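Following this message is one structure expressed as structure tokens.
Here the complex is missing one protein chain, while the rest keep their positions.
Lettered A and B in written order, each chain numbered from 1.
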Amino acid sequence: MSTTRTPTPPAVSRPPTRRRLTRGAGRAGQYLALACYLVFLGFPLVWLLSTALKSPQELGSINPTWIPEHPTLENFRAAFDTQPLLRSALNSALVATSSAVIAVAIAVPAAYVMVRYRSRIGQAGTVWVLVSQMFPFVLVIIPLFLVLRNLHLINALPGLVVVYVVWNLPFSLWMLRGYVQAVPISLEEAAAMDGASRLRTLTSVVLPLLTPGLVATLMFSFVTAWNEFFFALVLLKSPEKQTMSVILTHFIGAEGVADLGPLAAAALVATLPSLLFFALLQRRLVSGMLAGAVKA
Amino acid sequence: MTLLPSRAKAVPGQGNRGTPPPRTPAQRRRALGLDRGAWFLLLPALIPILVLSVGPLLYAVSLAFTDAQAGRTEPTQFVGLLNFTDLRHDTLFWDSFRIGMVWALCVTTLQFLLALGLALLLNQNLRLRWLARTLALVPWAMPEVVVGVMWRLVYHQDAGILNQTLGQLGIIDSNVDWLTSLSLALPSVIAVGVWAGMPQTTVVLLAGLQNVPVELREAAALDGAGAWRRFATVTWPAIRPVVLAITALNFIWNFNSFGLVYVLTQGGPGGRTRLPMLFAYEEAFKYGQYGYAAAMGLAMVALIAVLLVLFLRRRLKEDAQ
């Protein structure tokens, strides 16, 4: 379904000029409101950029300015010099991408079964989705750690991927269930009549119709994994394996003292990939969410 | 995507209610209603969930009935409900629980109202909409630790841009101590919570709005209905399920979050922003009282579940019909 839907002009318009006037005023108001929202939500990006370009002396000033007086790239140099930023960005990208892809890949068939079979597994699944979101994860982390150790998955990126997959599954299932429900069952029945197996029906009939939903779910999983901190801290020990969110805390010292300039520089490096991802996917995300969210 | 077991409507239809539970494995398998192909599709998700989510979860639940502690020197003992009786008398925890409720309710409500406004705007056919949609997601793209440090700078009493801007506009004449005043700290962190959680809500609501049948809205417009009436009679009924779903999830997420507030205030001043999950976290990780912390977790799950059922009871009834 297209996201660019123009409001159709009313067929009969009475006094056209007045209407256009009020509509014009309404439009201006909308732009104004939107601008306010964007300033509220987007200003940190400007602030991060400005902080990243400031010298330590300017950062200590009591009158902070939006535009650095003496912009410098020193903070970026310091950030890249002291911490393995590129390496960790690569790790993050690797872990986030693979966990998102795997989570979606195994959530699709499961969601399909949950929707198409009237079974208790489906009920149990829904309950589990909620409880797993409710239970404090700090309590789960130690047993989880022990399990992963027995699997030799500590200090290994695959271990982190496995954890993220499991932690992203509830939300993925929750969303994908809705998308699957939106697929007309008659299509599948037709395929089954032609002698297609379950798996074939799923891959050749259902899957193509799910594409927008898949993209949306992928995006959620990716961002969650990209930003996740605690599991990454606990599970990864070697410096060359650590992910971006853990590396960022290395710019914070005792008693919360932050090395602001380099932190801001590194944070920009950490934020931009997600934003780029959003910019590319936002159209599909929205149209993709559509079916799933509404069949709640 | 129902929030609670929606199979309620399916199960009675199959006549399962009232029949005795299946006795043989074969019967049970049939009762679960899955053939081999279905198991094949389900297993890839089921195995990791059982091993890495249900397993640790049950283990953590079992801890609540023991005196498990950090360290190797003390053996763990089964203590029955002792942790729960202790918890009942723990006034500090219940203070913090109250703060958690205020926090979760305020953040969830404000998040929803603001996100709805934004979603309505982003649903219009405006110029540069792709850019607006991307920028609206900025808070989501930033790692939590960065969000915390950044907002600390914004709120900084002497050198924060917030005080500076308000001062220049003449709204305040002396600098406000946003994060350290006993009365302002909680509202200030709530504002950050709303900010940080808006993108997800906006995106979900936006999706919901896109599904409102355009024809209906146009028909209402032709009938001369004003913007508010159009919203109330056409848009709202269409997005209500989405609203309920995302609000319930948001509430759970907000109630369970504490990382952001911890970076901002460490629970201060005077314990005014000490969220219950921070309480449980410190109990487990700082004081090493795993058993007691697990009891806290269970108590919170139970209470939140009750609240959710109350919140969603109408929807549940609709489902059951």
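Please note the rule applied: contacts are C-beta pairs under 8 Å (C-beta built on N, C-alpha and C of every residue); 3 or more make two chains touch, one makes a residue touch a chain.
Heads up, the rule we're going with is that contacts and distances are computed from a predicted model.
Participant: Pick from "Glycosyl transferase family 2", "Glycine cleavage system H protein", "Sugar ABC transporter substrate-binding protein" or "Cytochrome c-type biogenesis protein" the UniProt protein name of the chain that isn't shown here.
Facilitator: "Sugar ABC transporter substrate-binding protein"
Participant: Decide which residue listed in A:Leu34, A:Leu48, A:Ala107 or A:Ile141 touches the omitted chain of the complex.
Facilitator: Final answer for the missing-chain contact: A:Ile141.
Participant: List the subunit B residues touching the unshown chain?
Facilitator: The list for subunit B reads 47, 51, 55-56, 58-59, 62-63, 65-66, 68, 70-73, 75-78, 92, 145, 156-159, 174-175, 177, 179-182, 266-271, 282, 285-288.
Participant: Contacts of subunit A with the missing chain: which residues?
Facilitator: 56-57, 59-62, 78, 81-83, 141-143, 145-147, 149-152, 154-155, 230, 233-234, 237-239, 249-250, 252-259
In the analysis below, only the chains that are shown with their structure count from here on.
Participant: Using mean C-alpha positions as chain centres, tell me how far subunit A is from subunit B in Å, no decimals.
Facilitator: Their C-alpha centroids are separated by 16 Å.
Participant: Which of the residues in subunit B come into contact with subunit A in the complex?
Facilitator: Answer in residue numbers: 1-7, 10-11, 13-14, 31-34, 37-38, 40-42, 44-46, 48-49, 51-57, 59-60, 63, 114, 117-118, 121-122, 124-126, 130-147, 149-150, 153-154, 158-161, 164, 195, 198-199, 203-204, 206-208, 210-211, 214, 218, 221-222, 238-239, 241-242, 244-246, 249, 252-253, 256, 259, 263, 277, 280-281, 284-285, 290, 293-294, 296-297, 300-301, 304-305, 308.
Participant: Write out the stretch or stretches of subunit A touching subunit B in their complex.
Facilitator: Subunit A reaches subunit B through residues 1, 3-8, 10-11, 30-31, 33-34, 37-38, 40-42, 44-45, 47-48, 51, 61-64, 66, 105-107, 109-110, 112-113, 117-123, 126-128, 130-140, 142-144, 147-148, 162-163, 165-167, 169, 173-175, 177-178, 181, 197-199, 202, 216, 223, 227, 229, 244-245, 248-249, 252, 256, 258, 260, 263, 267, 270-271, 274-275, 278-279, 282-283, 285-296.
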